[in-house]
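With one protein chain held back, the other chains of the complex are shown just where they sit.
Take a look at chain A:
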Amino acid sequence: MHEMALMGEIVRLIEQDATKRNIDAVTKVELIVGALSNALPEALEMAFDAYKLQKDNRLTEDAQLIIHFERAKAFCPICEEEYEPQSRLVQCPSCMLPSGQIIAGETFRVLSYEGSSTS
């Protein structure tokens, strides 16, 4: 369950930033998760729910997780076309050559969070 460890990274990044801003209640987190990032959105949601119940972070119990999914995309410089790669990631479906370059799908970022100061 490596999404648990990944959510730990996300929570830590938010904790680091929220400390500086004196934000003590985090109510919303927005992520962008690529199809090739090795993270499953469903498992991230489960991990987020587990972290919400822990008392050692600033996530509120009803905090929301918004995941923007990024599909994998590749570009074939021979055909000058974009395509959605399947199992053979860089094989262009038009020319069948392994010429494609992955241009999207590897992203895994924390976009933003929302929170407030209660004190």
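Assume a contact is a pair of C-beta atoms (placed from the backbone, for glycine too) under 8 Å apart; a residue touches a chain by one contact, two chains touch by 3 or more; residues count from 1.
FYI, contacts and distances are computed from a predicted model.
From the set "Hydrogenase nickel incorporation protein HypB", "Protein FixC", "ABC transporter ATP-binding protein" or "Dihydroorotate dehydrogenase", the protein name that UniProt assigns to the chain left out of the figure is "Hydrogenase nickel incorporation protein HypB".
Seen across the whole complex, the unshown chain contacts chain A at 1-2, 5-6, 9-10, 12-14, 17-18, 21, 23, 31, 36-39, 87-91, 98, 102, 108-117.
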